[in-house]
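One protein chain omitted, others in place.
Chain naming follows the written order as A, B, C, D, E, F, G, H, I, J and K, and within any one chain the residues start at number 1.
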Amino acid sequence: MDILVLNGPNLNWLGRRQTDIYGQLSLDEINQRLSELFPQVTLEFFQSNCEGELIDALQQAGDRVSGIVINPGALGHYSLALADALSALTIPVVEVHLTNVFAREQARQWTVTAASCRGYICGLGWQGYQLAIQSLLYILEEEN
Amino acid sequence: MDILVLNGPNLNWLGRRQTDIYGQLSLDEINQRLSELFPQVTLEFFQSNCEGELIDALQQAGDRVSGIVINPGALGHYSLALADALSALTIPVVEVHLTNVFAREQARQWTVTAASCRGYICGLGWQGYQLAIQSLLYILEEEN
Amino acid sequence: MDILVLNGPNLNWLGRRQTDIYGQLSLDEINQRLSELFPQVTLEFFQSNCEGELIDALQQAGDRVSGIVINPGALGHYSLALADALSALTIPVVEVHLTNVFAREQARQWTVTAASCRGYICGLGWQGYQLAIQSLLYILEEEN
Amino acid sequence: MDILVLNGPNLNWLGRRQTDIYGQLSLDEINQRLSELFPQVTLEFFQSNCEGELIDALQQAGDRVSGIVINPGALGHYSLALADALSALTIPVVEVHLTNVFAREQARQWTVTAASCRGYICGLGWQGYQLAIQSLLYILEEEN
Amino acid sequence: MDILVLNGPNLNWLGRRQTDIYGQLSLDEINQRLSELFPQVTLEFFQSNCEGELIDALQQAGDRVSGIVINPGALGHYSLALADALSALTIPVVEVHLTNVFAREQARQWTVTAASCRGYICGLGWQGYQLAIQSLLYILEEEN
Amino acid sequence: MDILVLNGPNLNWLGRRQTDIYGQLSLDEINQRLSELFPQVTLEFFQSNCEGELIDALQQAGDRVSGIVINPGALGHYSLALADALSALTIPVVEVHLTNVFAREQARQWTVTAASCRGYICGLGWQGYQLAIQSLLYILEEEN
Amino acid sequence: MDILVLNGPNLNWLGRRQTDIYGQLSLDEINQRLSELFPQVTLEFFQSNCEGELIDALQQAGDRVSGIVINPGALGHYSLALADALSALTIPVVEVHLTNVFAREQARQWTVTAASCRGYICGLGWQGYQLAIQSLLYILEEEN
Amino acid sequence: MDILVLNGPNLNWLGRRQTDIYGQLSLDEINQRLSELFPQVTLEFFQSNCEGELIDALQQAGDRVSGIVINPGALGHYSLALADALSALTIPVVEVHLTNVFAREQARQWTVTAASCRGYICGLGWQGYQLAIQSLLYILEEEN
Amino acid sequence: MDILVLNGPNLNWLGRRQTDIYGQLSLDEINQRLSELFPQVTLEFFQSNCEGELIDALQQAGDRVSGIVINPGALGHYSLALADALSALTIPVVEVHLTNVFAREQARQWTVTAASCRGYICGLGWQGYQLAIQSLLYILEEEN
Amino acid sequence: MDILVLNGPNLNWLGRRQTDIYGQLSLDEINQRLSELFPQVTLEFFQSNCEGELIDALQQAGDRVSGIVINPGALGHYSLALADALSALTIPVVEVHLTNVFAREQARQWTVTAASCRGYICGLGWQGYQLAIQSLLYILEEEN
Amino acid sequence: MDILVLNGPNLNWLGRRQTDIYGQLSLDEINQRLSELFPQVTLEFFQSNCEGELIDALQQAGDRVSGIVINPGALGHYSLALADALSALTIPVVEVHLTNVFAREQARQWTVTAASCRGYICGLGWQGYQLAIQSLLYILEEEN
Partner (left out) sequence: MDILVLNGPNLNWLGRRQTDIYGQLSLDEINQRLSELFPQVTLEFFQSNCEGELIDALQQAGDRVSGIVINPGALGHYSLALADALSALTIPVVEVHLTNVFAREQARQWTVTAASCRGYICGLGWQGYQLAIQSLLYILEEEN
């Protein structure tokens, strides 16, 4: 089983800046932990700071993987184009944010992509990714 | 280790009405599954349709359990009093909703209690509770 | 045939205060008149100032009565939890307000529970209850 | 006793289009039923798609009839001029809508004419007219 | 010199209802007073409750009269079509309201037609018409 | 094949005023050009400044013509009654505006009737009508 | 009879800047014209750029003059303190603006002081003052 | 003389959590201090986390005590039902908040119950209760 | 100990106008009462209708007095400059309004200066000043 | 004559997903049809999911082609940068959307790029492109 | 060459309070530094806490100096009267704020005076004044 773990703008910067907010782990370290935690799943990893490349990745993955975990970063709050790409998918997608966006500033209270996903997890740090993959396994198991 | 699983208004009605939206399982069945899934944890269950009783439960649990999973139901969208009770807690709390509230009507887009919790999970059905408990175990392990 | 007449916060105070706004009749007097006007119907009466108890009452009545008249009082303007309980019902519900809420202050222009009911009657005083029961009889007759 | 039953834009189209929303009965059939149901009342019927003609009708009826039932259709959501005409009347007026406007789209949540009426009934189909006439009879009896 | 005095919805009702708000004079009495006060001007009078007829009147007057006084009544707060008709005129127009609309309810604070007129007078009762005609005479004198 | 070309308030004034905004052609000239451009179609033309007459025209045309082109003028921005009439039609309707309303003032950014039409064309001058008729032919051809 | 003509911020600058918007006449020239036009009235003139001094002037004039014409300039759009001073007066006040504020930018659409005045005149240039004084004479004559 | 001191949700938690925001004193300690400070007054104390019980308490106290001090906690920002109960009282009520709610987050800027009280005191800690009782004594003295 | 009692626009008019709203006492009478009630405190009194002079007074008092009572009048609803001056102070300030501003019109619901004060008292008439001075004494006692 | 047909995010996915909303044709099929329909025009086709590449394409085309058809997809609702690029062009641009965006969800009602285009066509499926090209031919013919 | 450096409310307090926000330098020290940095320019300095005096200063400077640097303090967020005075000037004006107002509270996000200035500089401390004077020199050099 293949699952795509997609990360949006600035998430390649994890562990390097504002570690008090986003945590000490780099994105590579998170990805490695996830690979170790789910040996039975083929995890694909992709990160881009560009909205268009994330849409490309979603479109290309749609036929190849069984589910997607996406952390759209700040794009989750305004990218209607990313939301459209997510709506076009028929495989389950779970959106993840490292921080509790509801406890942050006003502009982050507005969710745009979440409505196009199956589930939404935030505030649980890097383990949010682990929970998201776990939930995809539950969904895929249940629906097959 | 003790974890309180708190459910708000109308969740005692699960599995009896609108099963297309909220799923086939009753709250008792969900609770039983959770108990089976986490034999190492003492799970306490409480449900009430009354905001005041939920606040009472939160206050009383604060000193006794190690973490809380709360599904505030519709109160999550307007109960500032429940949010105050959550803010007063020092143990981790994860908010869970069965459905993807962001894909539902306008009034449910406004989150009030989420900012007072550690994490937030929605749209993943009854397994949202399972993931929430799992995330509490991660948090408690990490912080101890 | 059984019909539940449910009254929310402060309606137990009818006829005692602000009679220029809400009328001279007490809730008991209204209920008695309704019983006399509909001898062929078993009317159940319940009033509570507590949102949670109103939800309890709605859930318990759902399987027992054929229709519900609800005056949610001020809860009609913000209780999304009450709206959820109403949405879960499959029997017809008619919402009643004694006063014309649209001719009152700004905060009362926002209706929350009305969308979860079959019909809505306001501004017609205690006879709004009579009309609501009458309309339930029409609906039940038509659908059976 | 005379009562005017006034219908606004598109209500002459009842029973011909969108019968799933507005019901199977034509306006003529509704009017006939009302006449049969209230033999003791002289019911006058008027319908127009033109805001100005409705205002004309309200002004002319003001001195002649004892009460008015008005279904302003969509004008109820924006016609401040119709509201002014209603405010100028001293006889009781009850506003009726066939559908539960609160369960429909956003633009229909804004009521403009309702504040100028005595009572408001919606969501109860053609029988809303019957209830409105009945309520006028109650009001007229009580005030005389 | 010809000036059109145009009155919108419900102004034919002046002096008959709500005289505490709108004054004791009927529209005919006001018009007669205006004719007497400005013997050197040919005053044309037109009133309609219908937005469309008011637009017709504006279009037809555009080439015949030298200036227009308009009291659009409630249409002044929402009729963008009337505003369009006014914008198309090249002769000066002064909008008049009998009452001080800024001291009335919220919905009347929104002006739509005023931006398409030269001047605006409100709150000065029937003499607002007199002042409006006088101001048109000033404008016409100055511009010729 | 019959197509109704319906024009709302102030469009009878085309070519006479504000020709820098709306163009030099009169409505008659536009209509004549359309007739010449579509000799195979029976084009009916109707214009009114009155919302009610436009609704009348829509209702009467509904059974007689195969499609409708409507330029509601300013009514397109607030006439929910016109929108209702359009929603009741089962034949295709295309809304046309001569100017690019999105490049004009704030009040014209709010579209009310467009949601009840099949398509929407603006900013392309009198040829917007030509394109609208052409698009109706495409639609009718495809669906028959 | 005494009437105070009060001018707010920047009106001392009339005739010196932006004469395309506000006209060629200086405030002194306007005041002189007004004195000549109303020889039977003792006109007092006061101008200040300071909100506080305008309030002082209103308070001191309240017992001395019979009516007030005020052009609050931009303060008319936000000075609730000036509005309070106006509300405390029992003599009639007419607010004047040289330009048609409704045809200007968004911020000038919000009126704050107007609700505390008897009447409101805008868009009629310096003659707006003349009309305002004239209207005060009408009011004073009628009420005495 | 009897005065009811009513405390809403979470105020039973005073002195136990978030003492940097709400102070070190428990509600019992505050109540005891108040009793000592006003030996001439019979102070009744009631606290509940349940909106409905607070309404019950207000209704029952209305005929028994001479004045009420209420700290509605977070309910002060959304409970229209509590506001209704307060509006029904004829004895004076003073609302108290421990913290300066205007210096806190956005959601606490919205006051709902305050308009139904005589006075409002916030930001002055536990002594806000003392001041509120003192002010009730002033009011009662003055009005008797 | 010195305390400054600062009053903003229109408060010099107390007792002279609108006594049904603001009470019968003049500002001088209030000040005299306060002096008599607090013989142990040196009370300084200052009133101005000018925002700038109030800011001057706050700045000059900052180093000289131990606390400030301010009734900013209408400036409390929009003067961000006054709020800045208050924020710069390190001594405690209590804001007072004579009337319950929450029970008044919409524009008075917006508080601007309150967030920069320690406490806020409204609706308790002239005794609000007394309570404010009393609360300053509590604060100063506690903090010294 | 050259015309650029520019398509934004997710339009490369046409015909593959959500064909009930967007139609059965792929973008390639649409482009091919357009080429066949306009043999006299050299049509250039470009699609990108990336806002930046669309801006690049607009800038590069500005000097080479005679007109542009753009379907900005969801970017049309928020990309102010794309709007800036369109505003910088002097050749005519027509914006096209396949669906009637006004009949879709709230977020799609906000148009950002449309104001920077000459014309706007939506709701007419793939033939919207054909109409847009046709309209460009009309414009270019008229202006040359 | 003369340049006026104008400072609004509370800026005379610089260096005395809230030095963590506004810096350690007093306004006199800033002014002295500026005089030393631009020996070739005659710098005039004026500060007032009063909106009216700032408008006076702008009007009087308009004919005497070649450019103006203004730090309106909090008035920049609501003083439309100051904006009017700035709009009347024909010499260049640059607005300066010491702090980055966009990173501060909500109320400071609303700019009122900035639109009436040539340029705007914020967040760069006392050197913002230096940059503003420098920019005026660039502008004056370029335009002469």
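Keep this in mind: a contact is a pair of C-beta atoms (placed from the backbone, for glycine too) under 8 Å apart; a residue touches a chain by one contact, two chains touch by 3 or more.
From a predicted model like this one, the values you see are computed outputs, not experimental measurements.
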Chains still shown that are in contact with the chain withheld from the display: A, J, K
Selected residue (touches chain absent from view) among J:3, J:34 or J:55: J:55
Interface residues of subunit J (partner: the chain not displayed): 50-53, 55-56, 59, 62, 78-81, 83-85, 87-90, 112
Touch residues of subunit K, complete complex, unshown partner: 94, 100, 102-103, 109, 111, 114-124, 127-128, 130-131, 134-135, 138-139
Hidden partner interface residues of subunit A, rising order: 8-10, 12-13, 16-18, 48-53, 73-75, 77-78, 107-108
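We adopt the following convention: only the chains that are shown with their structure count from here on.
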Reaching subunit H from subunit E through chains that touch each other, fewest steps: 3
Between subunit F and subunit I, centroid-to-centroid distance (C-alpha), Å: 62
Centre-to-centre distance between subunit J and subunit B (centres being mean Cα positions), rounded to whole Å: 47
Gap in Å, rounded to a whole number, between the CA centres of subunit I and subunit G: 31
Shared-contact residues (touching 2 or more other chains) in subunit J: 106
